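Removed from the display is one protein chain of the complex; every other protein chain stays in position.
Now for chain A:
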Amino acid sequence: KIESLKVTVDFLKVPLGLKKPPLKEALAAVPGPGRPKPLGVERHKPRRSNTMDNESQYSGYSYKSGHSRSSRKHRDRRDRHRSKSRDGSRGDKSVTIQAPGEPLLDNESTRGDERDDNWGETTTVVTGTSEHSISHDDITRITKDMEDSAHLDCSRHLGVSLAGALALLAFLTPLAFMLLPQLLWREELEPCGTPCEGLFISVAFKLLILLLGSWALFFRRPKAFFPRVFVFRALLMVLVFLLVVSYWLFYGVRILDSRDRNYQGVVQYAVSLVDALLFVHYLAVVLLELRQLQPQFTLKAVRSADGTSRFYNVGHLSIQRAAVWILENYYHDFPVYNPALLNLPKSVLSKKMSGFKVYSLGEENTTNNSTGQSRAVIAAAARRRDNSHNEYYYEEAEHERRVRKRRARLVVAVEEAFTHIKRLQEEDQKNPREIMDPREAAQAIFASMARAMQKYLRTTKQQPYHTMESILQHLEFCITHDMTPKVRGGHGQAGPRYLTAGPTIQYHKDRWLAKQWTLVSEEPVTNGLKDGVVFVLKRQDFSLVVSAKKIPFFKLSEEFVDPKSHKFVMRLQSETSV
């Protein structure tokens, strides 16, 4: 029976007209992007196969913003780096964001950095001593990228390696402070017993904590490539840089030059630097992580093509970060964009399209005629529209009915199909030929409901989204996890996958996840969100219009209700005769 069903499947493949993409493609798409965990050594293997497919393209132009809040100093230095990579026209405020995935370097982390790597969202993972391997990764990836992003990558590259160097410097400085006296004038040093040892231990542990904290906070795969510098991060880098430089200055003058003998003092000096670095780390946590948590704004994202909209609450974010946030949520909240569903049914439209013929009677001069004509046409057309809404309504009702009928057939077919399959129990003794793995089971079942499924998908215009391969995979998944037919074809979590247009992210990644979004904004994108800010995220066929509104200030007042005050009486309406 299985063989016969398999044969039926093969036979059905032909007339169904469903696409069957090569397996390789399907498999390549499975390890998706967007895994947020910071990886260690395994990072060295780039996912080359997915470079082009997933949201991992970094590109874009970067423009100078006149109003950016970043510090002047750092921007000047960036200018020098950036001048060679300038591309496109100035003054146009549209920048390109390319969404996440590959650990490409960002262009924001310039020089100046904290003890370790300081970039949160747009950083590559740096493992220990592997700066070079990361650069290697990126260089190889850069060659695959679009041409105009090559310049940017170089400068980002430069920025990140500078930042990494500074981080390393900051990390090693306290150790250097403590080691140099030992190396240079060991004989003259005063012996320093227990207090020094205590200080050594504390330095060791604090450095360890710093390392762990930085790893937790900054070693993250970048979510997105931001077109502009991230202000806070730059600020922090500058801070660390200044800190380290001033410590070295004092060290050089007071200790190295004068060959200070008090070793305990030197060690304490080093400890104070480590403390200062820890505090800067705390500042980083607050600025980069905590400040944006408390919701301050409500963002409304509306898709221009079909009007679906969603609301999100965010905290204090810059426009570009808010854009990335919106995009992250877009992929799991918005139903997939289906251009086929947007148009009015042809029968309705065709009536509208038919033109008017205007005949002029009598002798009127031509100028009057033309304006009169056009006005008459418009007026007649306006009046005429009254009828087409009727047709639209009936067409919609008919379509609805058709969809429901097909859906009912599909559900029944699925239920029936599932009755053919049963999980093999241990105690059953079955012929080995009859035992199937999930894939075969899926194929066996698929034949019986293929027709109903296909008709349903055609009616709801979803057939481009579901290839046969993906359907089979989903069936396999359901069978493996013992999901009931309801889940499979009906009302459960996986069911609506077919019955309604599901969120974009569940579909095959190659086709539906965007490679590029363009951020269009009237204000510079590093500005923070304010009440009434509107920006647009564009793709080729539609755009997301996002508007921000401040969450209003709530005045909560208190009213005390004494539990004893809850007393009631009957409503009386008596009538007495006197």
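Note that in this section a contact is a pair of C-beta atoms (placed from the backbone, for glycine too) under 8 Å apart; a residue touches a chain by one contact, two chains touch by 3 or more; residues count from 1.
Note that in this section contacts and distances are computed from a predicted model.
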| item | value |
| --- | --- |
| Hidden subunit of the complex - UniProt protein name among "6034_t:CDS:1", "Proteasome subunit beta", "Trafficking protein particle complex subunit 6B" or "Tax1-binding protein 3" | "Tax1-binding protein 3" |
| Sole residue of A:L183, A:V561 or A:V578 that reaches the chain not shown, by the stated touch rule | A:V578 |
| Interface with the undisplayed chain - residues on chain A | 571-578 |
